[in-house]
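With one protein chain held back, the other chains of the complex are shown just where they sit.
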Amino acid sequence: MRALFAALLLAFSLGPAFAVEPEEMLDDPALEARAREISKELRCLVCQNQSIDDSNAGLARDLRVLVRERLTAGDSNEDALSYIVARYGDFVLLRPPVSPRTYALWFGPALLFVIAGLGLVVFYRRRQAAPAETPPPPLTEEERARLETLMDEDRKP
Amino acid sequence: MIAEIGHYALIMTVFVVLIQATLPLWGAKQGNAGLMALAKPAAQLQLLLVLVAFLALTYLFVTSDFSVAVVAQNSHSAKPMLYKVSGVWGNHEGSMLLWILILAIFGAGVATFGRNLPASLRARVLAVQAMIALGFLAFIVATSNPFERIIPPPLDGSGLNPLLQDPGLAFHPPFLYLGYVGFSMAFSFAVAALIEGRVDAAWARWVRPWTLAAWCNLTLGIALGSWWAYYELGWGGWWFWDPVENASFMPWLAGTALLHSAIVVEKRDALKSWTILLAIITFSLSLIGTFLVRSGVLTSVHAFATDPTRGVFILALLVIAIGGSLTLYALRGPALKATGTFAPISREGGLVLNNFLLSIVTATVFIGTLYPLFIDAIGAPKLSVGAPYFNATFWPFMVPLLAAAPMGAILAWKRGDLLGVLQRLWFAAGAALVVLLVVWYVKFGGPILAVFGMALATWLVVGALVELAERLKLFRIPLADSLHRARNLPRAAYGMTLAHAGVGIVVAGIVGSSAWQVEAIQIMHPGETAEVAGYQLTLEEVSEVQGPNYTSQQGTFLVSRAGSEVVRLYPEKRNYPVQRMPTTESGIHTTLFADLYTALGDRQTDGGWSVRIYYNPLVPWLWAGAIFMVIGGVVSLTDRRYRVGAPTRRRAVKALPTGSAPAGT
Partner (left out) sequence: MNKRLLFVLPVVLLIGIAVLFAVGLKHDPSIVPSVLLDKPAPSFDLPPLSNDKPGLATAALNGKVSLVNVFASWCGPCRVEHPLFMHLAQEGEVPIYGINYKDKAADAKRWLRDLGDPYTRIGVDGDGRVAIEWGVYGVPETFVIDREGTIRFKHVGPLSPEVLEETILPLVRNLQQ
C-alpha cells in the first residue's frame, strides 16, 4: 500500500524504481551495514511512512548516498543522523527522540502498564474482601430451562 | 437502468433499516411480540435489497459500463475478469457498499438462525445492527453514491490501480471487512445487553461464535495483506507498522482479547462489564481504523481518495456510535454484577492477564499510530513514529503474554496451582531449552534475542500440544481411553490448540525472517551467477512478456544447489500502460524452512540488471502459522455447542458417560 503513494510520487521525482541500488553501496561491508542501519531509521519525506532504505523515491536515494558519504568521511552514526535532522527536522526520524513532547509516547505504555497493573491488584483485593457480592436475582423458570439446555450441552460429548 | 435499480435498492434499504432500528426496540421495551418479530423479516429484506445493489454494481463493473463514474474511474475494458469483479470493492464507494452488504449478511444471519435467542435480545441486537447500517447507508447515499453517472461517458475507463490487480489483494478487503463488520455483531450484542441490563452465560455463548468468525476473517485478511506486501513490493518486507496496517491490527488485538474474556463470562459469570466494554472497543477500533484510512488525517499510503466531507461524516458517525454506546455503558455498566470469583492464579486469572497485556499492547499501537496527529494538533513541530518505535514498545508486552499462554491454558478454573502447571509443562520447557541450545550453537554470533525468540516459539507450539495431551491424559491412561477422550473432547479444545500452536509458528517466522535474512543486492549481466545462502542463481535472460493489460520484463533465474538444478524463478517488472505505473512481481522459491526471493530492478546502461536476491528463513511459517490460527478458529466454530440453533434440537441426544472434561476454551 505504501508503494502506491511512492509510485504516485514518482511523478515528482526522477527516481529509479527500487530501494537501495547496487551502485550506491559501499565496498566496506562494515560501513555499508552502518549505512543500512541509519537508512532504516530515516523517513523518506516524499513517500511518508517509508524508510529511505525501503523507498524508491529520488530524494530517498540522494539521502542514502549522502549518508554513505558522511560515513565515509568519518561521521559517527549519530553525526550522520543529526546532519539530516538539521536540514529536515525531527520529522525524518522514524524513532522520535525522547524529549518532553514525546514523553507520553515513550513512557505512556509503561505508565498504562503500571496503572492498569495497580487496578488489577485492587480488583483481586476487593474480590478477596467481598467474595460474593449481592446475589443476583433468582432465575425465572424460562431462564432456568435455557440454562439447563446449555449446561447439558457442555456435559454431553 | 441497472445503476438506477441499484441506487433505488439502496434508498429502499434506508427505509427498511429505519423500521428495523426503531420498532423492534420499542416492541422489546413494551413487551410487544409483534413489533419485536418485525426485526427478522426486516433484516432479511435488508440483505435482499443490499444484495440487489451490490449485484447491480458488480454487473456494471463486469460489463464495463463507463457511464457510471465509479466504473469509469476504476475499471478498464482490457482488465481480466477477476479484477473487474474485485474492482467493485477496489474503490471507496464500492468498498463501502461491500461493508454494508457484509453487515446485512451478519444481521440476516442472526435473524435467521437466532431462533433460540430470547425474543427481546434478538430484537434489540437487530435494532442496534440496523442503527449501524443506517449510519453507513446514510454515509454512502449522501457522500459516496456508487451509482452516480457521468455525462458524457468516457470511451474507456482509467483502470484499476495495478498494485490492486493481484489475487492476494483482490480478496484482502472482503476478508478484512468480514472481520471489521463481524465485530459489529459483538458490539450489537453488547449494546443490546446494556439495554436489557443483563449479561449471562447464554449471552456470552451467543457472542463468541460471531466474534470468532470475525476474528478468523480479520486474521486471514491481515495475513493476505501482509503476504501481498511481501511478494509484490520487491524488498521482502511483510510488516511495516504503517497506519493502515495498524488500523487493522488494533481491532485484531482487541478482538483477540475479547475472544478470551468472553470465555470467562460464559464459564464463570465474571468479567461481565469488562467484556461488554471490550466488545464496544473492538468495534470502535474498526470504526476508527476506517476513519483513519478514509479521512486522510494521517499520512498513509492508502489509495482511496480522501475527501474532507467524508472524513467529517465518518467522524460524526464514529462519535454517535461509540459515544452513544459508551454513554450507555457508563449508565448501565456499573449495574452488571458478576458472581464468579477466582484467585489470581487460575484459568480466569490467566485470561485476565491475557486481557491486561493485550490491552496494553493495543493501547501502545494506538498511541504510536495517533501520536503524530496529537503532536500536530497541539501545534508542536511534527514528528514521525515508525517501525523502530513499534518494535521497541510492542515486544516488551507481547513476549510475557506469549510466554504465559501455555501456562494459562493449563491452569485450573477458580484456583490453580502454578507449580503443578509448570511441572506438567516440563516437556515444553525442555523442548524450548533444546531449541535454544541448538539455535545458539548453529547461529553462534547472530542476534542473541533471536535465539530466545526461537525458544519462545517452541514453548508455545509444544506447550499447546502438551495442553492437548494433558486433556487426553495421554500416556497416563491406556491409549484406548485417551482416544476415547479425544473423540469426546469439544472441538473448541482442538481449536485452541491449533490457534496457540499457530501463534508459536508465526513467532518463529517473525524471528527467522528478521534475524537471519541474507541479502544480495547487485548488478547482474545475463549469464552471471550469484551465490546466496548455498544457492547458485544464474540470470539466464531477461525477456519482454506481454500480459493482458501490461507489458513486462521477465528475468529467468536458474537456481541450483550443489550442482543440481532446483528451480527456475521468473521475477518480473511490469508496466501498466493505462496508469503508466510499474509494479514488481517477485520470483519466490518456497521450501519448508525458507524462501528464496528474487526481484528484478532496472536495466543498467551497460546491459546489466540490478537484482535483489534474499534468502528469507522461516518466512513461509508466517503464513502457515496464520492459517493454523484461522483453522483453529474455524474448528472452534464447528463446535456443536456454538452451532447456532443447535442446543434445543440436541436435547434428546443421550449423554455418554464421560469424565467431567473441562469445557472447551
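Letters A and B mark the chains in the order given here, with residues in each chain numbered from 1 onward.
Rule of thumb we're sticking to: contacts are C-beta pairs under 8 Å (C-beta built on N, C-alpha and C of every residue); 3 or more make two chains touch, one makes a residue touch a chain.
All figures in this text were calculated on a predicted structure; none of them were measured in a lab.
Colleague: Among B:G168, B:G333, B:P400 or B:G547, which one touches the chain that has been omitted from the display?
Modeller: Within the whole complex, the residue contacting the unshown chain is B:G333.
Colleague: Can you tell me which of A:V20, A:L42 or A:L63 touches the chain that was removed from the display?
Modeller: Final answer for the missing-chain contact: A:L63.
Colleague: Looking beyond the chains shown, say which of B:P381, B:G446 or B:P478 touches the absent one.
Modeller: Residue touching the absent chain, from the options given: B:P381.
Colleague: For chain A, which residues reach the chain that was dropped from this view?
Modeller: 11-12, 14, 45-46, 48, 58-59, 62-63, 66, 85-91, 122
Colleague: Considering the whole complex rather than only what is displayed, give the residues of chain B touching the chain that is not shown.
Modeller: These residues of chain B touch the chain that is not shown: 273, 277, 280-281, 284, 288, 291, 295-299, 308, 311-312, 315, 318-319, 322-323, 326-327, 329-330, 333-334, 370, 372-374, 376-377, 381-382.
Just so it is clear, only the chains that are shown with their structure count from here on.
Colleague: I'd like the Å distance between the centres of chain A and chain B, where a centre is the mean of that chain's Cα atoms.
Modeller: 18
Colleague: Show which residues of chain A lie in contact with chain B when the two form their complex.
Modeller: Those residues of chain A that touch chain B are 1-7, 16-23, 25, 40-41, 43, 47-51, 54, 89-96, 101-102, 104-106, 108-109, 112-113, 116-117, 120, 124, 127, 131-136, 143, 146-147, 149-150, 152-157.
Colleague: Within the complex, which stretch of chain B touches chain A?
Modeller: So the residues of chain B touching chain A come out as 116, 118, 161, 163, 200-202, 205, 225, 229, 232-235, 237, 240, 242-245, 299-303, 337-339, 341-344, 352, 356, 359-360, 363-364, 367-368, 371, 374-375, 380-389, 392-393, 397, 487-488, 521-523, 573, 581-582, 584, 601-602, 610-612, 640-641, 646-648, 650-651, 653, 655-656, 658, 660, 663.
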